[in-house]
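Missing here: one protein chain of the complex. Every other protein chain is in place.
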Amino acid sequence: MTGMFGIEYRPLSAVLLPIIVAFLILLSNKRPNLRESWTLLGSVLLFLTVSSMSPIVLAEGPIQWTWFNLLPNIDFAFNVDAFGLVFATTSSSLWILVSLYSIGYMRSLKEHAQTRYYFCFALALLGAIGIALSSNLVTMFVFYEILTLSTYPLVAHEESPEAISAGHKYLAYLLGGGVFFLIGILMTYLLVGTTDFNAHGILSPALGPASKLTLQVVFFCFLLGFAKAAWMPVHSWLPSAMIAPTPVSALLHAVAVVKAGVFGVIRIVCYIYGIDLMQELGLGLALASIAAFTIVVANLYAIGQDNLKRMLAYSTINQLSFILIAVALLSPMAVAGAMLHITFHGFMKITLFLCAGAITAISGKKAISEFKGLGRAMPITMTAFLIGAFGMFGAPPLAGFISKWHVVLGAVQSGQLVFLTIILIGSILDVVYFCPVIINTFFGKMPETETLKGDLEEKVEVYSEKVERLETKRPIYYFMIIPLAITAVFSIIFCILPNTFSIYDLVQMAVKDIFGGM
Amino acid sequence: MGDLAKEFVTTYNYWVYIILMMIGLYAVMVKNNLVKKIIGMNIVQTAIILFFISIGAKRGATIPIIAHGHNGGEHAVHAADYINPLPHVLMLTAIVVAVATLGVALSLAIKIYQEYGTLEEDDIRTQTREE
Amino acid sequence: MNPGQNDIIILMVVAPLFASIIVPIVGWRAKKLCYSLTILAVLISLFSSLITAKTVMNHGPVQYYLGGWKPPWGIEFYIDHLNAFIAVVVTFISFLGVIFSKTNVENDLPNKEGAFYSLFLLLITGLLGIVLTGDMFNLFVFLEVASLSSYALIAMGEKGAMYASFRYLLIGTVGASWYMLGVGYLYIVTGSLNMANLSELLPALYQSKTILVGFAFILFGVGIKMALFPLHAWLPDAYTYAPSAVSAMVAPLMTKVMIYVVIRVIFTVFQPEFTVDMIQATSILSWFGVLAILFGGIMALSQTDFKRMLCYIIVGEIGYIVGGVGIANATALKGAIFHILNDALMMVCLFFVAGMVMYRKKGHRISDFKGIFREMPFAAIIFTVGALAVIGVPPTGGFFSKWYLLLGGIEAKHWGFVVALLISTLINVALFARVFDKGLYVHGHGSDHSSESTDHSSGTLVQKTPLSMWIPAVIVILAILLAGIFNQAILKNIVQFAVPSGL
Amino acid sequence: MKAFALIIVILCAGLLIYGTSDFPPWSDPESPASTHVSPYYIEHTIEDTSVPNIVTSVLADYRGFDTMFETIVIFTAGIACFFLLRVTKREDHESRLYHHLVTGVTLRIKEGGKLPDESEEFRRVDTEWVPYSLIIKITCRLIVPFIMLFALYVIAHGHHSPGGGFQGGVIIGAAMILFAISNDLRAAILRLSEKMATFFCSAGVFIYAGTGLLCLLLGLNFLDYGALAKILFTDPVTARSHGILAVEIGVGIAVMGVVVSIYYNLSSAGKHDEGL
Partner (left out) sequence: MNWQIEFIILTMVIILGIGAITVKDLLGAGILFGAYSFMMCLLWAIMGAVDVAFTEASVGAGVSTVFFISAVFRTTRGTKD
């Protein structure tokens, strides 16, 4: 096939689609229905484009496409490899659902500046897809910055002083990190003259001329650069950013942005440094220690939270560090688990966030202690929440089990029993902080004569005896309920059929590239 | 005596230009009145012109107009006989630049006086700060 | 090359010159004609600069003997890759500036169109002359042409412009005088004024104290003119109060052209072995650059006026370029020269935005930017692009020049510069986030969430931004993006050769 | 501030004195400045341009481009003064003084008062008016034409003696200023109007630049007066001499216009009604 949809042009069209959508959204500012159709259409097309690449990649290897020369030896180029596709597939598939959900959420809350919201959302997706597909660090940096900047208006969407200061914090952490990322890129470029990703790492020739210390410092520059991975102590932007509308928190702060950080770390560890160099420099251990620390502390924070979204934010931090620790173990199984967890955690965490958003939008409640009896008022939502929560701690029929299983195996494989213990402790702590929510919703009783404030038009009085089915009260709510139900279902499907969307094959292929076998 | 004094006077040229330049600079920086500043600026410029003219001086030479110029081909012209004309040319330009700058500077001073009612810098500053 | 072939070079200066002579006379009868004549002249200039650049790219440096006299006796235009590049930047930016000036002049300077455009053209003539000439003293004359016209143009701004311009005049004249003094010092020991000739004569005299002092005074003089910290004091006031059309034109160009002079003096008139190795002027310069970057950034943070903030950003950007020159390796210098283009583009872009906001809201404080994303979405887009370029977000040009500057800084192990550059990037983010917030978030304080109503500012919607303002703005944002995307084409074809061979 | 300025001034002076120590001996015929470039001018001026005044030949020919922009500088100053100062709006609410010629009475018309026609009977005088001394007035009137004549001589004889366009132009301008001071500004403007002065500014520069352009059109470099030989039907050296003369005339006209224009604007603060 030739033309725009030829194989070699697919990475480009995947990147161009969100841009085109963004500008179409901008043009149809005055017509909300048209605007939202563009978003939906764009997301579906994007998903089709991305998923159409996976059979090709699996069969023929990476798709490369060079656009133009950016700097000497650095092209603005895309290289669609298996690992990139894992991330791209995850983000693009979830964009469809979140678009749907956004329509319900934004309209039922009558949010302002919706055009800006959809516009920035499309640009953020551009960033995420670009990061996934880029073939070198500089191209990745371009999209990384686009992602940061486009999400800033989303974080500050509420425009209250609190939201704006959260936005500033967000910018400060991520752009400040971006500066370190830039230093890392510059140093890499100076040391080896290229920044292309390679499954065996590219920095190993630099070890002779440059000291170990230099390489270690550069690694930490990169790590600081990926502040998006929210490891402690550069995590605090994430809980503050939860002030954003829930779909934003759901897609961006559970999937696109934070996973871009983790994705970047894996790229650095496996594709820039390479497993051997990491081991030689002893950086695996350092990374694992940071991640272990984050897991423990984030869990402790999460236990104390009463605001559901903040709790989920700390849960995200914890799970991200779980991925980091898995990578840091540097064993094939663990890396495979890390990659799988990017997708699986994405689906599970988005379920949780969508539930949280639905609860807020429909019932007007934000604090966990107010959730008493919601299980009966919103059964679908809360069931989905239950699925997501169990997925978090890796209960068997759920996706989380698969990835955690791999990581545990990987930990055994590499003999790092200390970290194995921490992983297990982390999983147990997951149970602890999700418990109050589950207990409250399903076993608590809604206080009598309480008014639910979510619905702005009519005040609904809900009594514990005769619970009204809130979820299905207005047709617009279906826009929210359906996506979260779908993600919940997928969380189960991924456990039973891990190869949905060829995710498992892709991960295996990526690991094979890196290690030369599972 | 004469030679020594002459030597002194000749290097005195350079001293004078430095002193004048410093007077001018000091006036530009310290003087409070805008017209005084302009005078200082002009003194700086003339000091530099003096310096350039001093470069052009040549012992035993006369003004740079060729004698018997009408039938010039018949007399051999020796460079050593005439003062170096190039600095003079440059300084003609510099004088013109100086007077042009002076005109613009004085126009500005008049406008400033119309706007603030004073030519004293500190008064202007207080007025600007009050707004 | 036969004489006729290079005539196009002189057209670059002569076209605006002739127009500037004719425009005041034409202004008596037909005011509208002034604008068209000015555009025509600058357009000719732009084309001739492009053709010259092409000639230089194909055949190497070009010389043009004025009056037919060979240097060092006569004056020559010596155009190598560096000049050709800067000349294109100057003509291009002035072309945009001239187009932009229309409404500003019509509204704020009635009955003086002729004089305004005449001075505007003289300014362009002067700047181009500085860039093209190969004679040290001729450069001074051009410098005075450019300066005098800019003093006058700046003075006709808002209240306070007069005094700012007066201070600029005093400091600028002292700067120019110092430059002339430095030239005199070089002349007294070499007897030549021609740059190429000087570069041959000077190496024998590198031990001379006179040369050192001359060099220092040339640098001081030009340093004042380009507002290098700590000689920058005149700049913020002057450019803040200037009419928007003037600041959009003078602010990006004047300082950049002066930096060109510094590069010329350091690397062509003097050779790197003197400036870099013997007296290490460049390393001193680079530390001044570092200070300028930090000082400019910090001062910019404390401003409440958009234009003044931009002025301090300029001070910082000058630090970037001077630092890059001071590092004096090929990579950093490449970055510095390329940054001259980028900085000119992004500053002209932001000053255009300031002009548009000034036009609509009659003010340029940051608080006047409230709600521009809704009221003037177009200006907002331009602002965003400009801001991203200043921050250095790829794919705008700003990123790539910064990349080379950083790379050069790391190569030279000049960590102070690298750190300053990175800090200033963050400061720039903070600066523009402030304006961005004002412009974007109009709902604020959770007060009115009444959906997407656009008619919040009842009746204040004045005139629409005229065509003459947004055409140059569109061109400039395209240029910023293209400069980024095609940076390799620019660097490989022209900037690379502009870097002095001695490095 | 004073101490700070003093320190800077002393540092500068120190630097300059430091630089002075390596100067070649004063007025040394062997110094580089006197041996490198300038001998060429001295030795070739006659054969290149047939102008005995070396300064003129260097000014207008060898470094003619410099001089052209020197003219542009002064032109810029003229335009700048006009741009800065000129007030085009009539302000009628100022008090004015009128002289009744028949009775010799001086009237002050207050703000907003009805102004008499400028007629045989009334003549406007300056607000800070002092009776003119008739002697000064008449003497100046007598002198002015002679000054102008001398100025023309200076311009025309610049080839052979000190002088040239600048000096001549300034002298004509000074003569106009003298006239304006000895009578009043309105009398001077009556004789050389503002537009005329501006026109002279432009025309002078135009003559200079036009000569240059003519050379370009005739096939040689810009300002290469040798090209004029083609239209003057002389040899290139004479053509250069004539070219220099043309250029000097241009400079003279421009400088005269500018000096007068600046004076008009400065002395009346842009109102063009009452001068010194």
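First chain written, first letter: the chains are A, B, C and D, and each begins at residue 1.
As a working rule, contacts are C-beta pairs under 8 Å (C-beta built on N, C-alpha and C of every residue); 3 or more make two chains touch, one makes a residue touch a chain.
Just so we're clear, the structure is a prediction, and the values are computed from it rather than from any experiment.
Colleague: Using the contact definition given at the top, list the shown chains touched by the missing chain.
Modeller: Those shown chains that the absent chain touches are B, D.
Colleague: With respect to the chain omitted from the figure, which of B:A27, B:V77 or B:I124 is a touching residue?
Modeller: Going through B:A27, B:V77 or B:I124 one by one, B:A27 is the residue touching the chain not shown.
Colleague: Given the full complex, what residues of chain D touch the hidden partner chain?
Modeller: 53, 55-56, 59, 162-164, 166-167, 170-171, 173-174, 177, 181, 259, 262-263, 266-269, 275-276
Colleague: Considering the entire assembly, which residues of chain B contact the chain that has been omitted?
Modeller: 2, 5-6, 9, 12-13, 16, 19-20, 23-24, 26-27, 31-33, 35-36, 39-40, 42-43, 46, 49-50, 53-54, 56-57, 61-65, 83, 87-88, 91-92, 95-96, 98-99, 102-103, 106, 109-110, 113, 118-120
Quick note on the criterion: only the chains that are shown with their structure count from here on.
Colleague: When the contacting C-beta pairs are counted for B-C and for C-D, which pair yields the higher total?
Modeller: Most contacts of the two pairs: C-D.
Colleague: In whole angstrom, what separates the CA-based centres of chain A and chain D?
Modeller: Roughly 75 Å, centre to centre.
Colleague: Chain C to chain D: how many Å between their CA centres?
Modeller: Between these chains, centre-to-centre, one finds 32 Å.
Colleague: If you look at chain B, which of its residues touch at least two other chains?
Modeller: 21, 25, 55, 86-87, 90, 93, 97, 100-101, 104, 108, 111
Colleague: If I count partner chains per residue in chain A, which residues reach a count of at least 2?
Modeller: If we look for residues of chain A contacting two or more partner chains, we find none.
Colleague: Which residues of chain B touch chain C in the complex?
Modeller: 21, 25, 28, 34, 37-38, 41, 44-45, 48, 51-52, 55, 86-87, 90, 93-94, 97, 100-101, 104-105, 108-109, 111-112, 115-116, 124, 128
Colleague: Which of the residues in chain C end up touching chain A in this complex?
Modeller: Going through chain C, the ones touching chain A are 373, 388, 393-395, 400, 403, 406-407, 410-411, 418, 422, 425-426, 429-430, 433, 437, 440-446, 449-452, 485-488.
Colleague: Could you pull out which chain B residues touch chain D in their complex?
Modeller: Going through chain B, the ones touching chain D are 10-11, 13-14, 18-19, 21-22, 25-26, 29-30, 54-61, 63-67, 69-70, 72-73, 77-82, 84-90, 92-93, 96-97, 99-101, 103-104, 106-108, 110-111, 114.
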